[in-house]
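Of the protein chains in this complex, all but one are displayed in their positions.
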Amino acid sequence: MKLLYRVLPYPSLSLILWFAWMLLSGFTAGHAVLGAILAVLLPLGTRPFWPNVPRIRNLPKLLGFVVVVVYDIVVANVSVAIKVLGPLRSIRPGFVELPLELEDDFAIALLASTISLTPGTVSADVSLDRKTLLVHALDVDDVAALVAEIKQRYEQPLKEIFEC
Amino acid sequence: MDFLIEWLVSASVIVGGVFALVGSIGLARLPDFYTRLHGPTKATTLGVGGTIVASLLFFSWQERGLQLHEVLITLFLFITAPVSAHMLAKAAMHRQLKRMKGTRGEPWKQ
Amino acid sequence: MNLAFVVMLPFLGAFLPPLVERVTGNRTLLACGAAALPALALALLFNPARRVFAGETLHSTLSWIPSLDLSLAFRLDGLALLFAILVLGIGLLVILYARYYLSAKEKAGRFYAYLLLFMGAMLGVVTSDNLLLLVVFWELTSLSSFLLIGFWGHQTGARKGARMAMTVTGMGGLALLAGVLLIGDVVGSFSLTEVLASGDLIRGSELYPLILCLVLLGAFTKSAQFPFHFWLPHAMAAPTPVSAYLHSATMVKAGVFLLARLYPALAGTDLWFDIVTLAGMATLLWGALVALFQHDLKGLLAYSTISHLGLITLLFGLNSQLAAVAAVFHIINHATFKASLFMAAGIIDHETGTRDMRRINGLWKYMPYTAVLAMVASAAMAGVPLLNGFLSKEMFFTETLQSEQLGTLSWLLPLGATLGGIFSVAYSARFIHDVFFNGEPINLPKYPPHEPPRYMKVPVEILVALCVAVGVFPAITVAGLLAVAASATLGGELPEYHLAIWHGFNVPLVMSFIALFGGIFVYSQRRRLFDLWTRLPEVDAKLVFEGRMQQLGRMASAITGWLQNGSLQSYVAWGVALVAVILLTQMWHLPALSLAAPMLPMDGVAILCTTMLVASALLTTIMHRHRVTSIMSLSVVGLMVSLLFVRFSAPDLALTQLSVEVVTMLLLMLAMYFLPVRTKVESSSVRVFRDVLLALITGGGVAVLAFLVMTGETATISQFFMDNSKSGGGGTNVVNVILVDFRGFDTFGEITVLGIAAMGIYALLKDLNLASAKYDSQGRPWAKDAHPLVLVTISRPLLPLALLIAVYIFLRGHNLPGGGFVAGLITSVALVLQYVASGVGWVHSRMPGDYHPVVALGVLLAGMTGVGSWAFGYPFLTSSFTYVSLPVIGKFELATAMLFDTGVFLTVVGATLLMLANLGKLSLLDDKRENA
Amino acid sequence: MELLVAIIIGVLVASGVYLCLRARTFPVVMGLTLLSYGVNVFLFSMGGLKMNQVAVVGMSPDPTDPLPQALVLTAIVIGFAMTAFLVVLALRGQGELHSDHVDGKPDEGGRS
Amino acid sequence: MLETAISIALALITLAWVLNLYRLIIGPSLPDRVLALDTMYINSIALIVVYGIQVDSKLYFEAAMLIALIGFVSTIAVAKYVTRGDIIE
């Protein structure tokens, strides 16, 4: 197992790389081999560049999380589109401070990205002490509700996925 | 079947185009930088997404086999676009750009 | 005896004195060393001289540059012999004289070396049998005289005198060169023998007036003829031995020698008479007149020299054979008495410490022996009977009387001659009376003066003895030499003439007496004349000349400064204007537009995109003072250009353009940290108008060119590439195969350029001191968050992903759009992103930070791939490929082009990172300074 | 289409030339970049324009001329190298002449 | 049908671009301009993909992918320039 970790320090990354290679080059035996070689070599080569990446502990949860996010993106997109095209006087933007429970940098970044990807919210800043995330919302009625929703829909699953 | 695929492709392409436009309308129309920042998200997600789906379908149909490499574009965009938005928001807050009237909360000064 | 050897002897001799000087400080030995080779040369001439006296002309030729008809051809005829004897003989006397003249401090070795160089050059001039060779030696006399006149270069006068002599005689030399080349054109040869035989051909040529003017310009400048005479008095800044040598017997005689030498070829026409006589007469009179009013001993002698040179020139100009004989005779006589006078003047200078005749008086008391010598020589100069000057002056008077070329105005010549004679007597009288008598010396720097060392007088004695000997016994002393010299000058038979002291009472004798008594009378009236002279407006030719030279220098500076104004804008404008002129002038020649090829149909998207591209290009231009905005719109232009490449079937270009665009942007933003954010308006509206005009013409012109080519039909070589790409290059992406195979050498050069640029940038950045802004453009302090968490965290997984894409792009390049260059840029951008996100320190703690070796390895790899083909007997960069089959993996291609492309990849990565990382490090230096 | 491309070339070249004639290093850098864009497109257009006829063997019936593309690639790379050098030289100028004027003139005068 | 749909989509995306350029021109702030540029980059991905469908060619895909992968680096650079002045430190 130790040897395996030495060869594959980040198995999930290797998997993504391998899969990406196959996507690009086609699903043939030759490329499977070549992709595998790259999937091993690239993480090894770039290893010094990322210390302390948390491991994915809960794969099913991750898949569920992805589905939720994609769904949110589609739905929120439509609603935001309507707001953008509608009368601008009705929108009520706001800066919202989100207290962070996540402690891992990677997880925080992922959360920030997710918030930005879903239309209507952009993560504007992370406090230097990494305890608070500043989110700009395009149209927010109830700040507390928004915070709660983000925490429940995105932060919680991430916490579970990385167990931190 | 061909018709269905063609229809789907057409629909996806149009959806992509529409959302790209909507995003840009937002960019052009919204009153302050922070609200305008939300525009490109549309282009990033459903805009490009729509065209990607169309492309996936189209080429898979043309070449009679699953063609998924366009997915990578989405993957990369999903990784990179939030970072640009984040950095731009930081830049705007640093410059203390004006907020539209009625904005709640305060931008940070870090 | 080879003449060339004799001519070379003084040149060889020039090496001797410095060597001797190194060995011994004994000045006598040094002088002996200097004299040795000229003496040998003189001795060696003894035998040939007998043959010349017997009527022979000796030739000797060594080949040098046959294709220019320039050979080391020498001739020894009477004229050459006469001058050779003067040059060597007086040269030896001058060496002896200089032994005592030069003080112990002086660098005598160098002095003798220069003197011998000059002697050689002069000897070359007089013995050349090839006109080009003559010019060679002619210019050498100018050069070596420059060194001699400027020997006391620490004195302003010496420097200026040397330069003036050099400039004037140099100008003449160039004219002479042109004249000689034209003569060569006319005659078909530079051989003097042939030229002298082709007198009629030359005089008949339509180039004759030009040739004559050019040659005379050479001769007159050298011989200080009016109006080029002004340099000579200032050359008196030279040490006196130099004056004695150059300005009596040699350098200035080169001009009249040339008149004599080319007499058969050029003389005999009215033009010749007009120019030469006029110049001679003017010089004769002016020189004689001014000489009288000089207070400087050497100045008097200098103007007297000018006057006598005018006399000689005048004689040559008369187009009479007898006059030419007289001229040659006066050359000899002048050389002897003037050399001795200069030496005497030098002695006086040496003993009294001054040359000012107003202070030097009554030296008869202190140095009677020298006084006698000087007085005899002066008398010769004045043309007193029983001395040599008298004889030639008599001949001169005779000849002026005989000339009828001026018709009814012919009396002007003898009148002028007599006037010249009067002044000549007057200044000679002054030389004698003012120096040796006229009361007591006044305030001499050295007092009391006394006779010089014994041997210093020897040269003077010899020369004065010659003056007397020739004057009393011309037939047995000089007649033979004069005869051969004159016959050589005339190119054949001699006219009847008779050298005698007494020709009976005749008009010339009357003229001589008028001159003698008139001269004494003039001198007696000197007070009044001096007053008159000082009241005349002073026309100092030297001041005029120097003023002109300075004016020339200032004008040159001004013109240069105006063109070369140090303004890049005007330099670029010149270049662009040139292109604009080309475009404008050639456009008129375009035949009516004919569209050979059908155009592609436009569509709305294309029109809109074009509009946007145009708009953003204009925005970049208009907004250039708001720099970051300008960069933004430049980026749009880049993006649009990439899309243009996409649209017109150039995916490789699109990829490259896109990735270069990103790197360029990084570069510009890095630079913006140190550059001002905005620029003020500083161009005037006129300049803006000019620039807009230039821009419109060039832009419009290039657009028209492009349109015409695009709509025309051209057969190109590219079908070959399509046909051979797969079979010969092993790839289907023809663009890539061209890059790595068909035209791989270009790519090799291109990556070298990239590598060099990176090295150059590294060198430029090394210890560059740049103050970075402490506040942003709006005066706020910078944000604290140097490495934002989201950026840092997200950019890390991007690295392996980007590398994966790089590998993909790299591998497919040979067959599909992609390749080493784009792959390299992707890799670089991914790595630079790490720098941006996490900082230089962080990155460099994880990988080596010196990219020089990467660049080198890249270029080396590409180069070695090329060299590898030598092993198989193919030229550099011959590619080779093969298909390999492996189990599971299947069939794939291995090509050397891949190896080459790897070289490209490495170079790009190395170079880009070398540039960007070092640019990024700049601010760290600034921080360090801050902290230190 | 040819007309559009010609216009693009013309505008790029004209803008580039105009900026090259400015007095500060920065616009000159921008100008040279624009100029090189223009020149690259010009060079590219010398092979004629074709749509969707990529010069890949076996993919296009009437492929576009690949040679100008290869030349442009070389030109892009060289142009990038030169731009980079010039940018750094401009910095060097700023550091040693304490001005970003192309002639090193000190900053003064002018209107904002 | 597909032809028409693609033409419409291309028109929409190009129109989007015009709006982006408009924002880039009027600003008013630097972040606004960068944002416009960033959006243009993203819209050009869509454009290239649609163009690929239109001409039935996959040769342009890499260009789109490249924009998605490294196009944002310019934006990052400007944003970092605004906040820190120095983009590599």
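A, B, C, D and E are the chain letters, set down in written order, and residue numbers restart from 1 in every chain.
In the analysis below, a contact is a pair of C-beta atoms (placed from the backbone, for glycine too) under 8 Å apart; a residue touches a chain by one contact, two chains touch by 3 or more.
We adopt the following convention: contacts and distances are computed from a predicted model.
Undergrad: Looking at UniProt, which of "Oxaloacetate decarboxylase", "Spermidine/putrescine ABC transporter permease", "Iron(III) transport system ATP-binding protein" or "Multisubunit Na+/H+ antiporter, MnhD subunit" names the chain we cannot see?
TA: From the listed options "Oxaloacetate decarboxylase", "Spermidine/putrescine ABC transporter permease", "Iron(III) transport system ATP-binding protein" or "Multisubunit Na+/H+ antiporter, MnhD subunit", the omitted chain resolves to "Multisubunit Na+/H+ antiporter, MnhD subunit".
Undergrad: Which displayed chains make contact with the chain that has been left out?
TA: Those shown chains that the absent chain touches are C, D.
Undergrad: Which is it among C:I697, C:V753 or C:V843 that touches the chain not included here?
TA: C:V753
Undergrad: Touching the hidden chain in the complete assembly: which of C:A178, C:L413 or C:A895 does that?
TA: C:A178
Undergrad: Just name the one of C:P209, C:G492, C:P853 or C:G890 that touches the chain not displayed here.
TA: Counting the whole complex, the residue in contact with the absent chain is C:P853.
Undergrad: Who touches the missing chain here, C:G575, C:G604, C:G841 or C:G890?
TA: C:G575
Undergrad: Using the touch rule from the top, list residues of subunit C that touch the missing partner.
TA: 63-68, 70, 110, 132, 135-137, 139-140, 142-143, 146-147, 150, 153-154, 156, 158-159, 162-163, 166-167, 170-171, 173-175, 177-178, 181, 184-185, 549, 552-561, 563-564, 566, 568, 570-572, 574-579, 582-583, 586, 589-591, 593-594, 702, 705, 708-709, 712, 714-718, 720-721, 724, 728, 741-746, 749-750, 752-753, 755-757, 759-760, 762-764, 766, 850, 852-853, 855-857, 859-860, 863, 867, 869-870, 873-879
Undergrad: Using the touch rule from the top, list residues of subunit D that touch the missing partner.
TA: 16, 20, 25, 28, 32, 35-36, 38-40, 42-43, 45-47, 67-68, 71, 74-75, 78, 81-82, 85-86, 89-90, 92-93, 96-97, 102-104
As a convention for this text, only the chains that are shown with their structure count from here on.
Undergrad: Where the centre means the average of the CA atoms, what chain is farthest from subunit C?
TA: Checked the centroid distances; the maximum from subunit C is A.
Undergrad: Between A-C and B-C, which chain pair shares more contacting C-beta pairs?
TA: A-C
Undergrad: Per the centroid of Cα atoms for each chain, what is the distance between subunit C and subunit E, given in Å?
TA: Roughly 61 Å separates the two chain centres.
Undergrad: Could you list the positions in subunit A whose residues touch two or more of the other chains?
TA: Where subunit A meets two or more other chains at a single residue, that happens at 20, 24, 112-113, 123, 128.
Undergrad: If you look at subunit D, which of its residues touch at least two other chains?
TA: In subunit D, the residues touching two or more other chains are 51-52, 54, 56, 59.
Undergrad: In their shared complex, at which residues does subunit C touch subunit B?
TA: Going by the criterion above, the answer is residues 776, 778, 780, 783-785, 788, 790-791, 794-795, 797-798, 801.
Undergrad: Hey, which residues of subunit C end up touching subunit E in the complex?
TA: 604-605, 608-609, 612, 615-616, 619, 628-629, 631-633, 635-636, 639, 642-643, 646-647, 651, 654-655, 658-659, 661-662, 665-666, 669-670, 672-673, 772-773, 776, 782-783, 785-786, 791, 798, 801-802, 805, 809, 816-818, 822, 826, 829-830, 832-833, 835-837, 839-840, 916-917, 919-921, 923-924
Undergrad: Show which residues of subunit E lie in contact with subunit C when the two form their complex.
TA: 10-11, 14, 17-18, 21, 24-25, 27, 30, 33-34, 36-37, 40-41, 44, 47-48, 51, 59-60, 62-63, 65-67, 69-71, 73-74, 76-78, 80-89
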